[in-house]
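Here it is, the structure, as C-alpha cells.
One chain of protein is taken out of this complex; the other chains stay put.
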Amino acid sequence: MNEILKLQNVTYIYGRGTPFEKVALDNVSVSFERGKITGLIGHTGSGKSTLVNLLNGLYKPTEGRVLLDGADIWENPKEIYKVRYRVGLVMQYPEYQLFDETVRDDIGFAPRNLGLSEREVAERVEEAAAFVGITEEMLNKSPFDLSGGQKRRAAIAGIVAMRPDVLVLDEPAAGLDPKGRREILGGLTEYVKERNSSVILVSHSMEDMAHYCDNVVVMNNSKIYGVGTVEEIFSESEKLSEVGLDSPAVSKIAAELIRRGIPLEGELYTVGGVRDALLRYMRGGAL
Amino acid sequence: MNDSIIRVENLTFVYDDGEASLTNTEENRGVKDISLDIKRGEYVAVLGHNGSGKSTLAKLLNMILTPTSGKIYIDGVDITAEDFSEDGIYDVRRKVGMVFQNPDNQLVATVVEEDVAFGPENLGLPREEIRRRVNSALSKVGMTSYVRHAPHKLSGGQKQRVAIAGIIAMKPEVIIFDESTAMLDPLGRRDVIGIMEQLNREEGITVINITHYMDEAARADRVVVINDGTVVMDGKTRDIFSKVDTLHSIGLEAPQGNELLWELNNAGVHIEGEGLTSEECVETLYNFLQGKTSRK
Partner (left out) sequence: MISDITLGQFFPGYSVLHKLDPRTKLILSVIAIVAIFFANSAITFIIFTLGAVLLIAVSRISFSVIVKGIKPILFILLFTAILNVFMTGGEGEPLVDFWIFRIYTEGIVRAVFMALRVMLLIVVTSMLLTYTTSPIALTDGLESLLSPLKKIGVPVHTFAMMMSIALRFIPTLVEETDKIMNAQKSRGADFSSGGLVKRAKALIPILIPLIVSSFKRAEELATAMECRCYRGDVGRTKLVKLEYKGRDLLWILLVALVAGAVITLSVLPYNPESYGVLYDILFYKI
C-alpha cells in the first residue's frame, strides 16, 4: 500500500470530565495515500475539523493512534513539532496568520523554525511563492498590502515552504470568487504529482470536490460515513442527501436523465464528464 | 407613479490614497459611472468577483461613503443634494439596511435581544415598541428561543440571523446583503438565503444580494453584474446566465446546467431551451434527445 498517514481507531473527546464533555470523533479509522488528493466532506459538527487537528498533532487522540509512515506520531510527545513540518496544515482563513514585515519573511517563518540555513530558506521561499503564484514584487511587500486572494495564497505558501509530505487544507477557497478558487485549487494537482505527496482537502463545495479530488471521505456524526473514489461517492446522491449533503448539480442532472431511460456512462460528476457522456450517447445511440 | 426605491445616476466613487488603510486593501476599488434603477419589491443579485467594486456600491447607497460624483435617489429623495440634512442620513440608513459578511463584527451586545434592540434604540422608539419589534424580528428569523443567549455561543448562521433581525427591527424598505453568506457553512447559507427570500416575498422588502456565488444569484429575479467598477450586465436572471461566454470572460461562472448546455453548444450540438435550474436542464436535454430519437 501507498498509504502515508493513517488513523487507527481514533476517538477524541472534548472537555473530558467536565459537564461539557463531547465525543467529537468516535473510533475512526481511515488512511490517506501518497500521490492522491483526498476530499473530506461533512457537516459542521460532523467531526471533520477535529480530524484535521488530529492529523498534525494539534490535538492528541483520547484513544487510538495516528500513524505517519507507520510510526505513531505521539511516540515522543516532546517532538510533536517535527510532525507538524511533515504534515502541513493550512487552516481556515489562513491569512490571519500573516505577521512579518514582508511576504518573503512571512513565508520564510516555518523554514526558519525548521532551522534551515538562510540560503535554504531563500530557496524554499522562492519555490513556495512560485508554486502559489506570488510574484517577486509581492514578496517584497508587506503582507497587509496584498489583496484578499493574494493574502490567502501567501499564507498557503507559508505552509508549502515546509515541503510537507502531507498537505492538509481546510476550506482553502472559502470566500473567494471562481477565479480565486481556480488559482488556489488548480495548483494542488501539480503539487501532488511533483512531490508524490498526499493532499487532504476539506471543502463544502461538492463541485470543487468532484473537480479536484481522487478520493472522498464522508463524515457524519463523529464517524466515517463513507470512503471511496469521487465516482463511487457522487454516484450515490441519495446516500449523500441522507446526511444532508448534496452532490454536484451536474451529477444530479445525469442521474435524472439515466432514470428517464437515457443510458449515460463515464465521469458523471463534472460538467466536462457529462458533456462527453452525452456526446458519446448521441453519436453512438441516437444519431 | 414612480415605484423605484433606489435610483443611481452616473455614480462614481474614487478612493483617496489616505483611505488605503491597514485594514482596507481589498475592497479599495471604486465605482465608475454606474446607473441603476431598482424597483420597490425587487429581488436583485449583484454579482462580481472580489474587488469588483460591488461592496463600495453598497456603502454609497446608505451613506457610509459619499460619492465623488453622480446622483443617488432613495425613495425619490436625492441624498446627494447639497442641502441634504444630517437627520436625513439616519432616515436613509433606516430605510436601507445592511447585513455584512462577518457575523461577529456586526453584533454589538452581549445578549441576543439587546443586540436586536440596538437599531430601534438608536431610532429613539418607545420601549414597548422596541420590545414588540425585537420579538417579531426574532420570530421572523427563527431565533425566538435564543433571546437571552450570548451571541458568541451561536453558530455562524445563527449569528447572521440575529444580525438580520437587528436590521428587520428597524423596518427597512430595502435590505442589502453584502456577501452575507460568504463565511457560512452550507446549512447557514441555506437559512440566510431562505430568510432573504421570505422577506422579499412575504414582507415585500426589496432585497439586494451582493455575492460572488452564482448559485445564489441564480435565485434572484434580476442580476446586475459588476466588473472593474462598472455595470457590465443587467437583466433578467435567465438572460444573464445564458450568456456563458460573457460571464467567463470576466472570471465568473454560470450554474452547471447552463454550463453544460454551453459546453454541448461548443461541441457542435445546438440545444434550444432553459438550463438555469437542474430540473429545467434535465427537461431541455430530455426533450432534445427524444426529438433526435423520434426523428430517427
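In this document, chain identifiers A and B correspond to the written order of the chains, with residue numbering beginning at 1 in each.
One rule holds in what follows: contacts are C-beta pairs under 8 Å (C-beta built on N, C-alpha and C of every residue); 3 or more make two chains touch, one makes a residue touch a chain.
Since the structure is predicted, the reported quantities are computational estimates derived from the model, not experimental observations.
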Residue among B:N50, B:T80 or B:Q106 touching the omitted chain: B:Q106
Chain not shown, touching residues in chain A: 53, 56, 58, 81, 84-85, 88-89, 91, 94, 96-100, 109-110, 113-114, 144, 158-159, 162
For chain B, residues in touch with the removed chain: 21-24, 59, 62, 64, 90, 93-94, 97-98, 100, 102, 104-111, 113-114, 117-127, 130-131, 134, 148, 150-152, 163, 166-167, 170
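One rule holds for everything that comes next: only the chains that are shown with their structure count from here on.
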Length of the line joining the C-alpha centres of chain A and chain B, rounded to whole Å: 30
Chain B contact footprint on chain A (complex, rising order): 43-44, 144-149, 174-180, 204, 207, 244, 246, 248-250, 252-253, 256-257, 260, 262, 271-272, 274-275, 278-279, 281-282, 285-287
Chain A-facing residues of chain B, complex: 22, 25-26, 48-51, 101, 155, 179, 182-183, 185-188, 212, 214-215, 251-253, 255-257, 259-260, 263-264, 267, 269, 278, 281-282, 285-286, 289, 292-293, 296
